[in-house]
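Here the complex is missing a single protein chain, while all its other protein chains stay put.
Entry: chain A
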Amino acid sequence: MPAELEPGGHESPEDAASPAHALELLCHLGPAAHGSTACVAWEPAGDGKRVISLADNHILLWDLQESSSQAVLASSASLEGKGQLKFTTGRWSPHHNCTQVATANDTAVRGWDTRTMSQIYCIESAHGQLVRDLDFNPNKQYYLASCGDDCRVKFWDTRNVTEPVKTLEEHSHWVWGVRYNHSHDQLVLTGSSDSRVILSNMVSISSEPFGHLVDDDDLSEQEERSQEPPQDSVIATYEEHEDSVYAVDWSSADPWLFASLSYDGRLVINRVPRALKYHILL
């Protein structure tokens, strides 16, 4: 990926196309001596000065100097092993004061500590085939979602990486993206090259199980709800796309809004079903 596009990467791509806001190059991420860059990820919290980039088998931590005019390579690590190892994607954990990063290469998922740039956990063969995407649960520490070419979405507890906490197998082709809802982490969005987007309700492993937020004066209802155990389910399958869906994400403004983008350039914006929304809220 050409370096000059990266700083704009976190803004919406539509803006790039519209002439109203021309993009302005702030800085280069160093000399691209580490091969082709697969992924760039900003530190999710803090002053937004740190960026991780993944290039071939290197993981690079950049420090953006004042007003982002210059990027200095703060530290780096590289993946050693037999064969040609290449990072495919990475994700910065919003927890632990943003000291953890998860990366994927082939079928493995690895966790890194950015302070020492050393590996802290490794899920060998997290998926049967290539791992396509990762996402951290924004509300629950240690919880990580991954998806890949084996058509599965897996949920991990990074403290115990021998077994996935939960596995979904709803798609019929590679799953290209998985995203937790930013505020209601039981809502999980997945997009796949079977041209479907699936919204799942992962109550059993979310930070707010059903009945948790019910007021005290609503006791009878609470009892009613607690009688039915929280059940994970597919909320909806969106089939508006005609071709492979390569990206899905939640709106950062409205927690009930999400968008998906497919190969043929179709961008579909959907809303969480109203009934479910009220069910979660009330």
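Note that contacts are C-beta pairs under 8 Å (C-beta built on N, C-alpha and C of every residue); 3 or more make two chains touch, one makes a residue touch a chain; residues count from 1.
Just so it is clear, contacts and distances are computed from a predicted model.
Look at the chain that isn't drawn here: its UniProt entry, checked against "Vacuolar protein sorting-associated protein 51 homolog", "Centromere protein M", "Alpha-1,3-glucosyltransferase" or "TMM80 protein", names it "Vacuolar protein sorting-associated protein 51 homolog". Within the whole complex, the absent chain has one touching residue among A:35, A:81 or A:128, and that is A:128.
The omitted chain makes contact with just one of the residues A:37, A:146 or A:193: A:193. Think of the hidden chain as still there; on chain A it touches residues 125, 128-129, 150-151, 172-174, 193-195, 239, 242-244, 263-265.
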